[in-house]
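Missing here: one protein chain of the complex. Every other protein chain is in place.
Each chain gets a letter, A, B and C, in the order it is written, and its residues are counted from 1.
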Amino acid sequence: MNEESKTYQNIICTFCGALCDDIEIKVKNNKIENIKNACAISRKKYEHAQKDRTVPQIKGKEVKYNKAVSAAAEILSSSRNPLIYGLSSTTAEAQKAAVELAEKCGANIDSTSSVCHGPGTLAKQLVGMVSATLGEVKNRSDMMIFWGANPVEAHPNHAKRYSILSQGMYRKNRKDREIIVFDVRKTPTAKLADHFFQVKPNSDFEILMALQMLVSGRTPTSEDGRIGGIELVKLKDLAEKMKKVKYGSVFYGMGLTMSRGKYMNTWAAMSLVRNLNDYGRFVMIPMRGHGNVAGSEITMAWQTGYPFAVNFSRNYPRYNPGEFSAVDLLARREVDAAFIIASDPAASLPHEAAEYLKKIPTIVLDPHWNLTTEIADVVIPSAVKGIGASGTVYRMDHVPLQLRKFLDDSWPDDASAVSRIGELIEND
Amino acid sequence: MIRLKNGIIYDPKNNKSAVKEDIWIKNEKIVSKPSAEEIESAKNQGSYQEIDLKEKIVMPGGVDIHAHIAGPKINTGRVLRPEDHRHDNVPKKGGLRSGVGSTVPTSYVTGYRYSLMGYTTVMEAAGPPMKARHIHEEFGGLPFIDKGFLVLSGNNYFVLKFIKEKNKKALKDYLAWLINVTGAFGLKVVNPGGVEAWKEGKRLRGIEEKGTHFNLSPREILLALAEANDELGLPHPVHIHTNDLGSPGNYKTTISTLDLLKDYRKHITHIQFSSYGLNEESKIKFVSAADQIAEKVNNDDKLTVDIGQIVFGEVTTMTADGILEYNLHKLTGSKWVNTDVEMETGSGIVPMNYKKKNLINGIQWAIGLELFLKIDDPWKVFLTTDHPNAGPFTAYPWIIKLLMSRDYRLKMISEMHNKLGNYTDIAELEREYSLDEIAVITRSGPARALGLANKGHIGVGADADITVYSRLESKDKIAEVFAHPEIVIKSGKIIVEDGKLVEKLREGKTLVARPDYDKNISEIIGEDFKNYYSISIENYPVSDSYFNNLEVIPCS
Amino acid sequence: MADKRSFTLITGRTIKQGMASVSGKNNQNYEDSTAYVELNENILEEYNLSEGKKILLYTDSGEVELSCKKGDLPEEIVFIPYGPQANKLIGTDTDGTGMPSSKGKKVMIKRKEGEDS
Partner (left out) sequence: MSKLKLILKKDNPSLIQPEGKTAGKLPVEAENISPDITAEKTISEIAELTLLAGRKKYKLKDFFKIEGEPSQNIFIDGELDNFKYIGAGMTTGEIFINGSTGMHTGSEMSGGKIEVNGDTGDWLGAEMQGGYIKVNGNTGNYVGSAFRGDKLGMNRGVIYIKGSAGSFLGSRMRRGEIIVSGSCGDMAGAQMVAGSIYLFGKAGKRTGAAMKRGTIISAHQLEMLPTFNYNISYYPEFLKIAFAHLKNEFKIDIPQNMFSGYYHRYTGDNTEIGKGEILIWKEG
């Protein structure tokens, strides 16, 4: 068999929340031959896509696919308090099936959002958020602030496609924009900035609150003329500048959500950005990490009313991060089975939380081996999203895109695996 | 095959008022009485069902011409308001999925509650084209009802560009392309020009001011869109949320808009919010201009309106009119979401609480009712709450009661601000809606305005969407009767029986229009699309894989 | 007592960690790109460490041994790429928010016995 090669244009890379949709892929004999426009991470992702693939497995032994799926159904139906976790690297269709499954087995369902930008969502529930799609920022934004975000390493094409270096309608290039970075260390992104403000660790909240006061023309209290490690006069200058720009933007990252203060840091940033709309326009966008983590919140919300950390033990959805979120459920050892969908908690959750997965029956649905498949009782393989499987994904700014498959895969996709498990579980 | 017998039929479109007649249903349609052989054979196959309606009220299924039920805005509203859901939980039951309710219910619960209220068709009022895929995703989980969405086009870059260039052909082709690729049903225009101005940090007042990048006035945008809409022969006229919506004195803008568009078909939505007078002398500066607006409506045969009736209690305001939500946020101090959508539109969300004792809220409430009562022809005015803006759709039965009972209106007024009478003549209005008129404003009228020939009536050939209400024993029972129909049939299937949902999910249809256009348009917009959108044009259209059950409503 | 001095632990993304994480988690690359700690040059000197030498890091939640790298960091910050090693130092307390303290946690470092510079 030797087919002609075929080139696919405008393929969507699912690695990060920027969902670049301009990847060009040349395929021959069901193999990727050439990749264009991809960033360094994306390139590795495509190169690795068909390698290192999982096979159906129960307790370390390879089994038939259907057997692994039935084993998963058995574990979940006999569980009295299961956890379904992950979701951010799969399609909206699979997320939808996962919510239905969670409802069916009275489970807790949480996405990696709870340890990512979930705190931003909690903040939004307190204050709301002034936001925009990425193209709006590209076209209009004359001041871009990256706060605790390092897209050069986490979203490598973000600068070129949407922000610092992009070519927009009213802002044509780098010179038309002032770039500001707030971070605790001089990241590669900070090196691209016009101004870098080095934040004393765990002081983002104080700085943001002080900026709120400065914007309203009042002076915050400071004994040494500094706030959070930054000279007050510099913050004052910045506040004045922020009031003068036409369309400012803040891209915020884990520097806000993971540090001390958690969602209140984001709350303070959202409050500041809100207030800046009394002068010019100002928006903010979370730098979502996983390809469809935004979709996990969207899909959960239209089905359950809530974005993550949802519990179905009473047959209807209830919401409470801290109570029904993965880290807390695992750390408190409250769940008796886990179904991990397209995620690797053994690598990404606090060690002690991930360790508990070893004590309870754990199912992993993933196309690739990872650290969690190592400890899983049941492994279910699946087709690779955006390559061997289609589906819907949502960008960090909630723009939905449809993945188109361009390779044949040996396994069904996530959505069909999750639905199949659901079908096997008797409604009780 | 179903035979509904002994029902008392209210079917205004077919001039049936309280007529006792059989209704025959076959598959998804209403049919004329089948032949004896056909009936016999259905009986033999066990597919014959006869329901004795015992002189209960029969109407076509309800049609909501304007509500926010699916897509990015309502969903962000859901995320924004966990407090809205916490006390309104809907457990899973049989084949019915669980969810939560209140002002921003989940998709399943939205489907359940419309169905339980006897509504079978709902139009999502405003979708940003770029996020249309999200709307269709939710439509897939919005059970029972038929639905479609109106695509936002009043602040769209290409719309403004082609109007500026006076390129009517490109404008028409672009709009038709937009409707096709987003799977939309019609065109929605929200604060034309004003949303783009908001993004540019400017404010426009009235319909004459120019000021945005394209230097166009709302007048030019409105006129071009109304004309294009008519020329495309879209089933539904251009659906307009006026400029200056919500501001005191805006009735003048509304009247200028109506004068401007006198030769075109148009639907002005939630017109209550566009019927405000300004009285500089008064402390609250705010008076009813319902008289002026009603007069306009009464004299314009190409116009329909829906009201957007205020309901007291919690609401979640949401609109593509970004600056309006900013203003509401400044007014209330409530949490505020704004999302600017590149090249296309803006949007905002602010939770609010309309209070019975608040004088301004009271006047807003009265303006809505004044309009209902002062617009003579019920075929021109439709029941909406602009859900969830002025109130949740679940309040419709109580609004029906207000329309049908002056006593109930007076009772409400007695519980409101004591100065209300200085600002509105609502207490003096004696008109009470009849059941026929209610049938018009809740189903037949909106169906006709939407261009849905098979909906809003129970004549032969209509979709078998039927609602059966208990007999109206007294006026006190109006709300209860309309809130809890006994039987609801959707596409020929019983979905509500004894006032309860059958415990099996069914998916309704997605209604779309598919106007023709010159395929060259995607090349004409190609260069700007590539430069200024953040996604490629190839990834823009919503593919057919999102439509499980599609009905194309023909253009004329 | 230099050993009692505390630092602020920042865990985060690096491009190498990103590239390795999509190239197979059981790959040596993934381990290499997640099992080190970056420190300010002066701190390396103060602790008599050179790049590649192992040090012990510990928090109230756990400890881990990692090799050192010089980083463009303030003296008070130590940086470890996201991954299973960093997560040994991150506790499970989320202050009731669902989010652990993955950035900004207090961490101590200790030169490994017998490790020469």
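Everything below uses one rule, namely that a contact is a pair of C-beta atoms (placed from the backbone, for glycine too) under 8 Å apart; a residue touches a chain by one contact, two chains touch by 3 or more.
Worth saying up front: this structure is predicted, and the values here are computed from it rather than measured.
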Touch partners, limited to displayed chains, of the chain removed from view: A, B, C
Contacting the left-out chain in the complete assembly, out of A:Ile360, A:Val378 or A:Leu401: A:Ile360
Residue in contact with the excluded chain [from A:Leu122, A:Val327 or A:Ile380]: A:Leu122
Residue touching the undisplayed chain, where the options are C:Glu46, C:Glu76 or C:Asp95: C:Asp95
Touch with the omitted chain, as defined above, among A:Asp21, A:Asp110, A:Glu206 or A:Asp344: A:Glu206
Chain not shown, touching residues in subunit B: 80-84, 86
Where the unshown chain meets subunit A, residue by residue: 79-81, 105-107, 122, 125-126, 202, 205-206, 209-210, 212-213, 216, 218, 220-222, 227, 260-261, 264, 267, 271, 312-314, 319-323, 332-336, 356, 359-361
Those residues of subunit C which, in the complete complex, touch the missing chain: 95-97
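Assume only the chains that are shown with their structure count from here on.
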Averaged-CA centre spacing for the pair subunit C and subunit A, given as whole angstrom: 23
Chain centre separation (subunit A, subunit B; CA means) in Å: 34
Residues of subunit C touching at least two other chains: none
Per-residue multi-chain contacts in subunit A, two or more chains: none
Subunit A - residues contacting subunit C, complex: 15, 40-41, 44-45, 47-48, 51-52, 110, 114-115, 118-119, 122, 148, 150, 152-154, 156, 184-186, 188, 198, 201-202, 254-255, 257-260, 262-263, 289, 308-309, 321-323, 325-328, 330-331, 344, 346-354, 368-371, 374
Contact footprint of subunit B on subunit A as seen in their complex: 9-10, 12, 21-22, 92, 96, 100, 103-104, 121, 124-136, 138-140, 161-162, 167-170, 246-247, 274, 277, 280-281, 283, 297-299, 301-307, 312, 314-319, 390, 392, 394, 398-402
Interfacial residue positions of subunit C with respect to subunit A in the complex: 8, 10-15, 18-27, 61-62, 71-74, 76-77, 79, 82-84, 87-88, 90-104
